[in-house]
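Selected chains from the complex are presented in situ; the others are not included.
We just call them A and B in the order they show up, numbering each chain from 1.
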Amino acid sequence: MKAIVVRPPNVGAEVKDVDLHEPVLPGRVRIRTLYTGICGTDRGIVGGKITFARPPDNSGELILGHEGLGVVEEVGEGVTHLKKGDLVVPVVRRGCGVCLNCRIGRQDFCETGNFVEAGIRGLNGFMREEFVDSASYLVKVPRAIADIAVLTEPLSNVVKAVGQVIHIQKRMLWTCGDSSYECRNAFVVGTGPIGTFFSLMFATYGFNVYMLNRRDPSPAESVIAETIDATFYNTSKGYAELPKADVVVDTSGYPSAFIPLLGKMNKNSILVLFGTSSNDSAKVDAELVTSIVENNIAVVGSVNASKEDFAEAVNYLTMWKERYGGLLNKMITSVISPEQATEALMKKPSGEIKTVIKWS
Amino acid sequence: MKAIVVRPPNVGAEVKDVDLHEPVLPGRVRIRTLYTGICGTDRGIVGGKITFARPPDNSGELILGHEGLGVVEEVGEGVTHLKKGDLVVPVVRRGCGVCLNCRIGRQDFCETGNFVEAGIRGLNGFMREEFVDSASYLVKVPRAIADIAVLTEPLSNVVKAVGQVIHIQKRMLWTCGDSSYECRNAFVVGTGPIGTFFSLMFATYGFNVYMLNRRDPSPAESVIAETIDATFYNTSKGYAELPKADVVVDTSGYPSAFIPLLGKMNKNSILVLFGTSSNDSAKVDAELVTSIVENNIAVVGSVNASKEDFAEAVNYLTMWKERYGGLLNKMITSVISPEQATEALMKKPSGEIKTVIKWS
């Protein structure tokens, strides 16, 4: 079958024919791939910049792709929750089997680091015509969202991060006088797919959402902001017109982008670190530390997602499709063939929110 | 304007013209009623059987109706989250203003008992052409679910109850090895609107759902069970073919209906008491108590819902509409006029799941 293959840390990706001879053993499922999304991590691997990218043991090459959507073709013995024809999204990270978090299905909190991640490290990904996977790593998707369910994986990571916020903030009373979050302001730094998902999530929770970027919004961003009653804010004009924030999400990874915002954080507020980058820094002074202490401020880094986060992401996509119509479809800015993908993996197309590869 | 009025404890309801002269003060909103649902409590009031039903202070009569849906006609000064044309569902219970739970918007846990409930005790309800209410008690509804949002109120109570279960069960590790609930069985006793909502909720959470009644399913019930992959189980044939339950929900209120089921409860399981009734009893013996102790079993009674539960109910209705198409519409078995309602309030129409009054 056709697959997109990389040889990290070499630069470049190749469409080639691979033959993996994967039988459908008990508990496992054969899936025909429908779509795979392309994200920054894929481009980092193809660009030779992701140091932890690696093929499966005993293989020289890695099949790329961790944002997948497929249809069940065949189920192995003992598989009870899935049947032929079901749409499924596969979980990315597979646990180490040793640490307690992995043993309870929370490999997103793996402590040994000995996990593998499909399409990233140690396990072949989903940029191929079909794959066989364990039923326990597959999340069922309603047919109604077949067109947008390829967004499940990136959204799952946002679902996990927002879940961290809600849990952490239960250390005090953080809901408003009517038990809602309508008195709370959320700032989201960055308006790419991840930033958009954070904005959608916090809007759904009832927060007043501010979408922050260093420029004016694109037409698509304006539509999104208007649809969810959010405010798009151009930070190149400074922060003076912003209110105080109860939650700040950084999706950029640049300390210079979010540390200046800490001066806008309210008492009892929380900063979510989600983005990763390099070659940037900012100064933290004692006055900022004092402010974090005196105001009971929390910071949380969040990575990856559990199977339950995937399932919840599917629920959000389903709800948003009913509520916002084609809004989510607008996030998929181009659908390309596997052959076209090798170029799109090298260089982000202008105007991209999410580029998706169609497999069948 | 037209309204449906009762004089508890007198039997009967009357459609009459009332004039309440309600100005739209700051923070308040005028709402034109679209639909109101009829439930067992309404029939209990009309039948003179609900002892706590009472008109507002200084009034001899009570406008009935606590399951409402309307459209905003006019907003008072200072109302920021709502505008003319928005669809809204009003919260039923309004807090005592004194106890801590009421002060934080959790009047569903009021400790003084000095709350009022629209259409039930001390506050006029929503069976009238329009009403004025505080913005803080109104939950916004997406236009996409205008046809089913009248179901929000009954669902909100189920959302709260399921939230209680999830919280209480976090005292141990209750998720499965893949972080889902797919290894857990939920029994729901009763297949009316409330039972159906419990079944939908637990199915959405990933439980294996068993819908229990003393008879075979109606055609509508068969469709629901099939759609959500649930098993309809006729308990008149005994319980032998049922597996062990991890959660049992009673929506009947009859001890004789759920106490025999306690023998089917798994270690670490929970029983939810939701239904209320009278003139029934069952024997609890020491062996059952021992089993509750030895197996760490919990029981929780749950009543009413907070504003956040209403908002979450709206989210579920929206998601289910996208996922299940017209399934929820099938729960609305008849739509009647206010004039037809006086009869429907006296006697439950045969085949009813939910009867709804259309106001405009």
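Brief remarks on what is shown
Note that a residue touches a chain if its C-beta (ideal position, glycine included) is under 8 Å from a C-beta of that chain, and two chains touch if they have at least 3 such contacts.
This structure is a prediction, so every number in the text was calculated from the model and none was measured.
All together, the complex described by this structure holds 4 copies of its single chain type, of which 2 are visible.
Throughout what follows, only the chains that are shown with their structure count from here on.
Interface residues of subunit B, counted against subunit A in their complex, comprise 81, 103-106, 136-137, 142, 144-145, 173, 175-180, 182, 204, 206, 306-308, 311, 315, 318-319, 321-323, 325.
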